[in-house]
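Here the complex is missing a single protein chain, while all its other protein chains stay put.
Which chain is which? They are A, B and C, in the order written, and residues in each are numbered from 1.
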Amino acid sequence: MPGLEDLYREIILDHYRTPRNRGELDSPPAIETNGHNPLCGDEITLFLLVDDASKGDAATVSDVKIGGQGCSISQSSASMMSQAVIGKTAGEARALIRRFKSLMSIEGIELQPGDDDIALGDLEALQGVVKFPVRIKCAVLSWNTLADALDRATSEPPASG
Amino acid sequence: MPGLEDLYREIILDHYRTPRNRGELDSPPAIETNGHNPLCGDEITLFLLVDDASKGDAATVSDVKIGGQGCSISQSSASMMSQAVIGKTAGEARALIRRFKSLMSIEGIELQPGDDDIALGDLEALQGVVKFPVRIKCAVLSWNTLADALDRATSEPPASG
Amino acid sequence: MSIDVATIRKEFPILDREIDGAPLVYLDSGNTSQKPRAVIDAMSTFLEQSYAPINRSSYRLAGEATDAYEGARTAVARLINAPSADEVVFTKNATESMNLIAQAWGRANLSAGDVVLLTEMEHHANIVPWQMLATERGVDIRYVPLTPDGQLDLTNLGQLLDGAKVFSFTAMSNVLGTIPPTAQLCRAAHDAGALAVVDACQYVPHNAADVQAWDADLVAFSSHKMCGPSGIGMLWGRAEILDAMPPFLGGGNMIDTVSLDGFTTAPVPAKFEAGTPPIAEAIGLHAAINFLEGIGLAEIRRHEMDLTRYALDALNDRFADDITIFGPDNVEIRGGVLSFTFRDLHPHDVSQVLDERNVCVRAGHHCAKPLMKTLGVVATTRASLYLYNDEADVDALVEGLAGATDIFGF
Partner (left out) sequence: MSIDVATIRKEFPILDREIDGAPLVYLDSGNTSQKPRAVIDAMSTFLEQSYAPINRSSYRLAGEATDAYEGARTAVARLINAPSADEVVFTKNATESMNLIAQAWGRANLSAGDVVLLTEMEHHANIVPWQMLATERGVDIRYVPLTPDGQLDLTNLGQLLDGAKVFSFTAMSNVLGTIPPTAQLCRAAHDAGALAVVDACQYVPHNAADVQAWDADLVAFSSHKMCGPSGIGMLWGRAEILDAMPPFLGGGNMIDTVSLDGFTTAPVPAKFEAGTPPIAEAIGLHAAINFLEGIGLAEIRRHEMDLTRYALDALNDRFADDITIFGPDNVEIRGGVLSFTFRDLHPHDVSQVLDERNVCVRAGHHCAKPLMKTLGVVATTRASLYLYNDEADVDALVEGLAGATDIFGF
């Protein structure tokens, strides 16, 4: 069987111990979205700030903050995710979501041309999670929450003021 | 295992082929009661005529008629029962019901002093039913219906006219 | 291509059992079916080596058990050609599935004056839940009548469906064997704007079922009638419909979150699977599906058509006017269920005499009392066939009936 070292890579533990982009953003203008894992009760609150939301996929993710509680996998995944998407366009963030979920062997993900080329960086460390199927939900929790937030950010009428 | 001859004694088949006291009575003055066996759908309609109902256990069963459909065991049991109780007092009929149900190994029957001495006559032939537990319900269906009818006959205000 | 019944029989340990020296002639599969060794072993092995909670704990043993349980769901979806395993809900039996439909869908969608259309050949499981709803909600129930040979009389179907919100019917009668034109009935329901609910309890074990070809909306069936364990039933439904339905039973597993003030529900199928499910039973069911698929559902159906033909002919030839077999004579539209009356003998007596020879049939109303009334009887004797039955079983039935004559002296 896969050993714990496949799961708990050093970089994961680092993000777990020192999570990046933890905190809150004013909402509005930020979008606040909640996600949770009914199995273990993990909760995540994600704040997403998008510039020029009306541009849709071309809008820019200008800030992300993460709140909530979770295990090392869900926390580190959220932390790495926040680093990876800040500064990207909404379209690029969506592509990264697809790429990451496909890395996690989530069924029904349709990769689009170019998705395969997206660099995962630190996120690559989460690959070991696939060998521990019950933990996959932990790893993707924040990503599903981000997807919700992006949908809301780019479809809602811009916050007045 | 017990053979069919234990169940289908000649006297039973005789009552089955030529049921006694089949028919109806005007109700009122007779009491009409229905019973059925949910397992097989058997139905019985029992007409009971009691003289001087107000006398309670001392009232006399002056007539019984049986209608409905059923298997050889339920039909012959009803036929023999009707013969056995006509002319008896309500109290004697109740004692016979207890005696018969105890013969059928029905749980929770409290025999009263003297019940054991009651002669069963032809009804003795139904003893073999006990070896075929699923058929016991068939044998006691008419007896439960009679018990209902007796309760109603001796508790209801006498039919006016 | 016919199936090899002799080989199949060897897979069923109980068929080796002799009572008082006579082999078992099991003709009560319409009631509940016997279990092949593969099913019994799958359950024991699972209980001996792999039993664990599902969906709740995260150690490997629990993960494996969860995968095994979900594997059964996938097998069920494959068996009935469902588009997705997520549309398969495990219940305790088909009866619970029907109640789930009547209560969860019914309460959300039916109100006073709405019409539910059933047929006169339904099992109590497809009548009583609707009657309960009718009493509670003032819903009207109509019934499709039958033709003299026990088919649905569809002459006035359009009229009966007029204003109906749901049409719920059996895909095969457990008394008559009748197999109605399910796809056509689903279409008629949809044309009238009604939901098409199929009680496939008798159909799935004996035929290749295809819920998409039927274009049904909700379909109920039971494991124990298809060589699987008791204690588990199935409900399949189209995703949109199941998604829109409120929950049925509340408790663990079916929730998304719970607070002192209220709860939200998990996605389907978990939404309808409150509490600890029949875990080992799902494993056994999976083995049963593999077993049936290994033989082939179409082949099983073909065998049963042949055997039903044989039985109809053998009984009619031998007993002529002494026997009345209900239901259509054409085996293309009837399954291997033979309900009959025999001379003036009561079914209980018939069954008793047959039992003397170890021939197991059901005597009674078969949980279809309204149909008994339509047929003008209180009860029938029913012999029902399955893949492990052969001509010798039918012959034993015929001989047993002939023997009844001696005892009752007709």
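By definition in this document, a residue touches a chain if its C-beta (ideal position, glycine included) is under 8 Å from a C-beta of that chain, and two chains touch if they have at least 3 such contacts.
Predicted model, so just to flag it, every value in this text is computed and none were measured.
Participant: Mind giving the shown chains that are in contact with the missing chain?
Facilitator: Displayed chains contacted by the hidden chain, ordered by label: A, B, C.
Participant: Can you work out which residue in C:V175, C:C360 or C:A404 touches the chain that's missing from view?
Facilitator: Considering the complete complex, C:C360 is the one touching the chain left out.
Participant: Would you indicate which residue among C:I8, C:A77 or C:A125 is in contact with the undisplayed chain?
Facilitator: With C:I8, C:A77 or C:A125 as choices, the missing chain is touched by C:A125.
Participant: Taking the full complex into account, find the residue in C:S168, C:T308, C:S339 or C:Q352 that is in contact with the omitted chain.
Facilitator: Per the contact definition at the top, the residue touching the missing chain is C:Q352.
Participant: List the chain B residues touching the unshown chain?
Facilitator: 1, 36, 38-40, 133-135
Participant: Which parts of chain A face the unshown chain closely enough to count as touching?
Facilitator: 1, 3-4, 7-8, 13, 39-43, 69-73, 75, 132, 135, 138
Participant: Footprint of the hidden chain on chain C, which residues?
Facilitator: Looking at chain C, the ones touching the missing chain are residues 13-14, 17, 19, 24, 28, 31-32, 34-35, 37, 39-40, 43-44, 47-53, 56-62, 91-96, 98-99, 102, 120, 123-125, 127-129, 131-132, 135, 141, 143, 222, 224, 229-233, 247, 249-255, 257-260, 262-263, 274-281, 348, 351-352, 354-355, 359-364, 367, 369-370, 373.
Rule of thumb we're sticking to: only the chains that are shown with their structure count from here on.
Participant: With chain centres defined as C-alpha means, what is the inter-centre distance between chain A and chain C in Å?
Facilitator: From the centre of chain A to the centre of chain C is 46 Å.
Participant: Measure off the straight-line distance from the CA centroid of chain B to the CA centroid of chain C, and report it in whole Å.
Facilitator: The separation of the two C-alpha centroids amounts to 38 Å.
Participant: Counting only Cα atoms for the centres, state how far chain A is from chain B in Å.
Facilitator: Here the centre of chain B sits 78 Å away from the centre of chain A.
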